[in-house]
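Beneath this line is the structure, given in structure tokens, with notes to follow.
A single protein chain has been omitted; all remaining protein chains appear in their positions.
When the chains are written out, they are named A, B and C in that same order, and each has its own residue count from 1.
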Amino acid sequence: MLNVTVWNEFRHEQNNEVVKGIYPEGIHGAIAQFLNEDFSVKTATLDEPEHGLRDEVLKETDVLIWWGHMAHDEVQDEIVEKVKKRVLEGMGLIVLHSGHFSKIFKTLMGTSCDLKWREADDKERIWVVNPSHPIVDGLGEYIELEKEEMYGEHFDIPAPEELIFLSWFEGGEVFRSGCTYSRGNGKIFYFRPGHETYPTYHNPEIQRVIKNGVKWAAPTNHAYPVYGNAKPLEEIKPKSAE
Amino acid sequence: MLNVTVWNEFRHEQNNEVVKGIYPEGIHGAIAQFLNEDFSVKTATLDEPEHGLRDEVLKETDVLIWWGHMAHDEVQDEIVEKVKKRVLEGMGLIVLHSGHFSKIFKTLMGTSCDLKWREADDKERIWVVNPSHPIVDGLGEYIELEKEEMYGEHFDIPAPEELIFLSWFEGGEVFRSGCTYSRGNGKIFYFRPGHETYPTYHNPEIQRVIKNGVKWAAPTNHAYPVYGNAKPLEEIKPKSAE
Amino acid sequence: MLNVTVWNEFRHEQNNEVVKGIYPEGIHGAIAQFLNEDFSVKTATLDEPEHGLRDEVLKETDVLIWWGHMAHDEVQDEIVEKVKKRVLEGMGLIVLHSGHFSKIFKTLMGTSCDLKWREADDKERIWVVNPSHPIVDGLGEYIELEKEEMYGEHFDIPAPEELIFLSWFEGGEVFRSGCTYSRGNGKIFYFRPGHETYPTYHNPEIQRVIKNGVKWAAPTNHAYPVYGNAKPLEEIKPKSAE
Partner (left out) sequence: MLNVTVWNEFRHEQNNEVVKGIYPEGIHGAIAQFLNEDFSVKTATLDEPEHGLRDEVLKETDVLIWWGHMAHDEVQDEIVEKVKKRVLEGMGLIVLHSGHFSKIFKTLMGTSCDLKWREADDKERIWVVNPSHPIVDGLGEYIELEKEEMYGEHFDIPAPEELIFLSWFEGGEVFRSGCTYSRGNGKIFYFRPGHETYPTYHNPEIQRVIKNGVKWAAPTNHAYPVYGNAKPLEEIKPKSAE
């Protein structure tokens, strides 16, 4: 059974009555709850020691889910380096919504990861553009969210290896809402929805996408590549070339 | 100077007063006119012998532009095969709007190239998502068209090698409006706008995109690859392996 | 349990003693045997009625494996069209070795699918370049085959959506040996090895790749997209726009 760790900044839920009302157990609690049906789930938050990401936790995590927003700068660089190392080793990473500006996502992308945004209750339609991808399993043509924060292009990310979802917003913007990448031995899935003031993670279709994402991002058993100085030519030259 | 051939079905302009009013010289005439500033331009239409695409014409064409809609089936398969052969040899191809359903585009894509559509004067915003690409040279963040036909996802094409534009439509749809592909030695650019009942090809920004597209799709001077039976191992085995 | 159909031309095994000696049950028989452990497997061959691909067979097939070489032209266009339709509907397709020149692969790729080749017992090393991909699960850094037919670049295919394997050949060539594509709702995996005069499909690592490929190419349950004329703007315009 896959081991999933749900990481959440967990600040809005303590400082904001609206958010607390929507996610009384925190965003991590809400996500952990629906993932529990299919996976072995732990949670971790910013204000725990080492942000709840001790070496043993990271070592045992198959897929890490990341939600952060107002306190990206408080995440210690040392922890970010450890998470990056684990992704390159094969741990899957799912970055949600405002996690686009997290240290871990920016360092894995190599770009500013900047974008446009607007908090105005825009209607959002998340269109599937990659119907054969396992991440869209069980979905229809699009997911409609009555109200969400708008994220608009240009989204300053590397061209996605796979583009899964495109969002339409009432105000006139579009956004690459579901993007996959590989880094080292690890797989990364960025999924846009989930502003803290909306009940987005209670939406069954959004939950389905995150579950599918965890399965897709699971590590393979490929032997970790060998790097550095290779054997001398004499030793490794194919017999036939002797 | 690049040789461009603008191919147009040229039926709507003869059967429909509205279209005739917008494009008195035909869509091909309008496109040829603004391309004339930078390129050596010819035109060709469906009802000419061999659809205006005799072997000499194709041989001399660096970039072919294709607009078709109601008479895709009237294009002879033999001519389609000749155009495909030229693309694989290196001729650039720019497919516009309803050309998504042309025989030449479908045979180069390998998919149905189907999509959603609506003729309802939707406002369209064509967002740039690939700001470093030469095809967007001289543009701003998006091109806005007050009224166009809607094309919506799912667009049944192979994943674009480069995704340049994403369209937003007033009615709630999105569309991958600017897509590039390579096939053999040739480059292909699909660009969505240009329904016959709107003056889209008179828009200077749309014209800029098509001009940029021609420059991008121009053939390289790479030696055409050699295929088939390679030299015997004895002959071509690297010296060092003797 | 996934339903796999292994299609084989099945001519060499009847005309050539060497091939018959290596694959007494035919290449399809050898592949079916090792797939039987994990999947529900059927076989089909060229000389059966409808090439063994009656509508019910195709309808029930989740993943189709294709091996052909000397008789590509004998495959009826009507059957090719049915297979293509099923791929666009979601059936997975795994094309092996000389299947690169099959009608079904060429029509899905849109290119000539030509390449270089040499029958000279080249040593081949199939290097993994995408270590996070499920298709390489259980493999090491590379698979070495003492003797195989050489396939060399340029391989005239569209740029793979995912490049999984690169082959090195003793004679000085390289080849993109593992390539994935999506077409419509279906996933396609091209895997190079398997010339009929070598026991390649008896190699456990090659068998592992094909098993992984079947799992990867399995259909999703995504709703088949709706194409064509969309609802009028009045009906579908978002409430907020009223």
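In this text, a contact is a pair of C-beta atoms (placed from the backbone, for glycine too) under 8 Å apart; a residue touches a chain by one contact, two chains touch by 3 or more.
Since the structure is predicted, the reported quantities are computational estimates derived from the model, not experimental observations.
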item	value
Residue of B:48, B:119 or B:161 in touch with the missing chain, whole complex considered	B:161
Given B:26, B:158 or B:184, the one touching the chain that is not displayed	B:184
For chain C, the residues touching the chain missing from this view	125, 127-131, 141, 152-155, 159, 162-163, 166-169, 172-174, 176, 237, 240-241
Chain B, residues in touch with the chain not shown (by the definition above)	90, 123, 128, 130-134, 136-141, 161-162, 170, 182, 184-187, 219-226, 238-241
Absent-chain interface as seen on chain A, which is shown	88, 107-112, 114-118, 120-122, 150, 152-154, 156, 158-159, 161, 170-173, 181-184, 225-233, 236-238, 241
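Following the convention adopted for this analysis, only the chains that are shown with their structure count from here on.
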item	value
Rotation, 0 to 180 degrees and nearest 5, that superposes chain B on copy chain C via CA atoms	180
Centroid distance [mean C-alpha coordinates] between chain C and chain A, Å	31
Separation of chain B from chain C, taking each centre as the mean of its C-alpha atoms, in whole Å	30
Whole-Å gap between the CA centroids of chain A and chain B	36
Junction residues of chain B, two or more chains touched	152-154, 159, 172-173, 237, 241
